[in-house]
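Note that one protein chain of the assembly has been removed; the remaining protein chains are unaltered in position.
Showing chain A:
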Amino acid sequence: MIIAKLAYKSLLNRRASVLLTLFTIAISVMLLLSIERVRIDAKSSFSNTISGTDLIVGARTGDIQLLLSSVFRIGHTNNGVSWKSYKYITSQRGVKWSIPISLGDSHKGQAVLGTTLDYFSHYRFAKKQNLTFNKGRPFAAINEVVLGSEVANKLGYKLNDSIVISHGMGNTSFHHHDDNPFKVVGILNPTGTPVDKTLHIPLAAIDLIHGGKASLEHEHEHEHDEDNNLVGHPKQITAFLMGFNSPLYTLQIRRNINQYKPEALLGIMPTVTLKELWEMLAIVEKILLLFSAVVVLVSLLGMLTTLLANLSQRRRELAILRSVGARPWHLFTLISIESLLTTLLGCLVGSALYYLVIFSAGGYLQSHAGISVNITMLSYYELGLIGVIMAAGFVIGLIPATRAYFYSLSDGMSIKA
């Protein structure tokens, strides 16, 4: 009891250097927790991008390339899937649902995706969550568009706004289809996935956009006159997503697709390919982890330095304690309690700073990196990390404590004021 009181009073007496040590630890705890949280949430955001889809089918290319282009809108495929093949494959037994997607156009740098109404009922992300509307409804006419939350936010679009979609990717497309304005009829809730950065239009509208250009190349005037069908008669789509009645069909149909004669197609299972992709990025993950570990190590070494430097200044104080009857193990306990108290407070302050950071940086990460950071209670893993830091701080505190243990009593008798 008296030892705890002495530790407290002594710490208070040296508050300047103690506070510095405390802050070093706090900052390292904050960094470690933040980096770990971003690392874990990046991973989960990543694997949450798409869920509930059993197979993605596109023109033959690499597995990862197909995943990147169809789900992440990164890169683009030169070839597509013919509408005929799509119809044929999705009419197979066991296919529960399918979503055709057509990519390649953009609006002010945001991807435009042509699809059917099935998209809004079957597309799932995270833990099999459906897309939900913040405002409005799915498109019902060919010239209507549904915006991802970020598109609406970033470009400041509201319901009933009129927007123009250009052909090709990028901001500086010359080929604007000014004659085909779209009306915003729905805005989706944020998902933390590329859906947020996407404009969704009916599949038929993709043809409409390209109509002017296409008509120069080949004749299809008959095709979209008065055609109000949302699907239209596309020749080609970029890819399509499929869900099956039973997982048993997945492998079978995938094999059939990969051996499909009329066209060179590729079917991938998104969960498997996501995992492969993440494994490629694992080095980044490991470097992040290494960084945070080094940060903690440095701060603990900083604490050791401070403790040892303080110890020689405190030789007299410790000697006085010895001279009034404190025994070596009292001093040992005193120093241990002090370092434990410093680490404990450091961890507490660090956790508070950590919440401050994720609270203030969460929005930025969401909008700029697509990582949705959840503000939740500390997980067992994070508590474990803090536990490890506390233990390490305690062990490091034993070094000066052991030195204090061997401080001789005659110090107290002879050191002059």
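Convention: contacts are C-beta pairs under 8 Å (C-beta built on N, C-alpha and C of every residue); 3 or more make two chains touch, one makes a residue touch a chain; residues count from 1.
What we mean here is this: contacts and distances are computed from a predicted model.
Chemist: As a check of understanding, state which of "Cytochrome bd-I ubiquinol oxidase subunit 2 apoprotein", "Fatty-acyl-CoA synthase", "Predicted secreted hydrolase" or "ABC transporter ATP-binding protein" is the UniProt name of the chain not shown.
Modeler: "ABC transporter ATP-binding protein"
Chemist: Can you say which of A:A16, A:M280, A:V324 or A:I375 touches the chain missing from this structure?
Modeler: Residue touching the absent chain, from the options given: A:V324.
Chemist: Specify the residue from the set A:L12, A:I283 or A:M377 that touches the hidden chain.
Modeler: Among A:L12, A:I283 or A:M377, only A:L12 touches the chain that is not shown.
Chemist: For the chain that got dropped from the picture, name the residues of chain A it touches.
Modeler: Residues in contact with the chain left out: 2, 9-10, 12-13, 317, 319-321, 323-328, 330, 409-410, 412-417.
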